[in-house]
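Presented below is the structure to which this report refers.
What you see is the complex with one protein chain gone and the rest in place.
Per-chain numbering from 1; labels A and B assigned in written order.
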Amino acid sequence: MKRSKVMELGVGLFMLAGILGLVFLGLRVSGLSLERPASSFELEANFANIGGLKPRARVTMAGVTVGRVQSIELDTDWYDAHVVMELDGSLEDTLPEDTTAAILTSGLLGEQYIGLSVGGAPETLGDGDRIRDTQSALVLEELIQQFVSNMAKE
Amino acid sequence: MIDHIVRLGRWGCETLERLGDAGIFLAQSMFGVPSAEGVRLWLRQMHFVGVMSLAIVLVSGLFIGMVLALQGYTILVDFGAEDALGQMVALSLLRELAPVVAALLFAGRAGSALTAEIGLMKATEQLTSMEMIGVDPLRRVVAPRLWAGFVALPLLTIGFGVVGVWGGQLVGVQWLGVFEGSYWGNMQASVDFVADVGNGLLKSLVFALVVTWIAVYQGYALVPTSEGISRATTRTVVYASLAVLGLDFVLTAVMFGGLS
Partner (left out) sequence: MTDSPFVEVEGLHYSRGETSIFRGVDMAIPRGRITAIMGPSGTGKTTLLKLIGGQLTPDAGRVRIAGEDVHALSRKALFRLRRRMGMLFQSGALFSDLDVYENVAFPLRVHTDLPESMIRDLVLLKLQAVGLRGARQLMPAELSGGMARRVALARAIALDPELILYDEPFVGQDPISMGVLVQLIRRLNDALGLTAVVVSHDIKETLSIADYVYVIADGQVMARGAPADLDVDRDPRVRQFVHGEPDGPVPFHYPARDFYADLLGAGGPK
């Protein structure tokens, strides 16, 4: 009887360790956060070129992550990229209407993400609104091309 | 010539028949009403199959994480991208190495033991005598082992992943000097809980099903002699390993391949 108690305890600890491990994988490794508020709101933006932006990429403001890219699809009216972002609910109705969104790269070869920078307009952006002022991703080939053609002009 | 075709046909029929037999075996043993007694038996098998395999799985996980960090660093540093070490270690562990290596170790450590144990019970007529007492050995002997395997392997896989990520940190951050913030930060930015951790766990659940099923069936269906037991044990490890690696390709293709 005593041996089976120890055994049951061992199995219990084993399962507890497994669950704790899963929590570790969730919080520490995949960066889920417990205090993430249930509330969030969506903003849309159209970019002429998104480069290598992927769904689930970060959306930052002054370097602080405030949301994620939810979906990317081709807008067939304008033939540009239609990006939907999901942002922290506490920012709803606080961002000015003339906020700009730019696609940035972390480091030279790092992931691409969206950086938001605020403007000064009195009206604010609510759920489902569109950011008009956007800046496309820098594509290395285009930069080089520009550089070369500038050189040729001189 | 005709002989060969006949043999091929017979082999095909026999393989199909065995597969069907194994399927019926699985269905009959899995779907029973669990009782208090069943829970106790399951606990004992969890101890045997899970807790006893913990040490080997954790030690392997630690070393694999450390090796990944070491190898990854030497490659990434050429591109000045050693900051991405955390992401590389975590993704390769969670998506691929933890489910597969844990399943292979599990097949070798627990699977072969399950086969041998059930085989020995069969050889010493314990299964038959249980049947004569009026107890279904599928319920009493096989079912607790199957369920223990299903639960234990995903838990072991989690343990493998955690220890591996920590081992990578040990080598990458403490030893090779990758900045700790970028190790964890890049990892958190690139690992998605559902897509990476979830899919890895799903893989290990599939592997758990297949490995335990093969192990228990080989034990139950073996020829009850000492030679039969040793052969079935070998078959368990070989079949289970092949099944894990083959299925891993299929699952990876479905989960990560081609889909952005």
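Keep this in mind: contacts are C-beta pairs under 8 Å (C-beta built on N, C-alpha and C of every residue); 3 or more make two chains touch, one makes a residue touch a chain.
A quick note: this is a predicted structure, and the numbers were derived from the prediction, not measured.
The undisplayed chain touches these shown chains across the complete complex, B. When the full complex is taken into account, the listed residue touching the unshown chain is B:Thr128, out of B:Thr74, B:Thr128 or B:Gln174. What subunit B contributes to its contact with the hidden chain is residues 37, 120-121, 124-126, 128-136.
The rule is simple: only the chains that are shown with their structure count from here on.
If you average the Cα atoms of subunit A and of subunit B, the two centres end up 35 Å apart. Subunit A makes touch with subunit B in their complex at residues 4, 7-8, 10-11, 14-15, 17-18, 21-22, 24-26, 28-32, 54-56, 58, 107-111. The part of subunit B that touches subunit A in the complex is made up of residues 40, 43-44, 46-47, 50-51, 54, 79-81, 83-84, 90, 94, 151-152, 154-156, 158-159, 161-162, 165, 184, 187-193, 195-197, 260.
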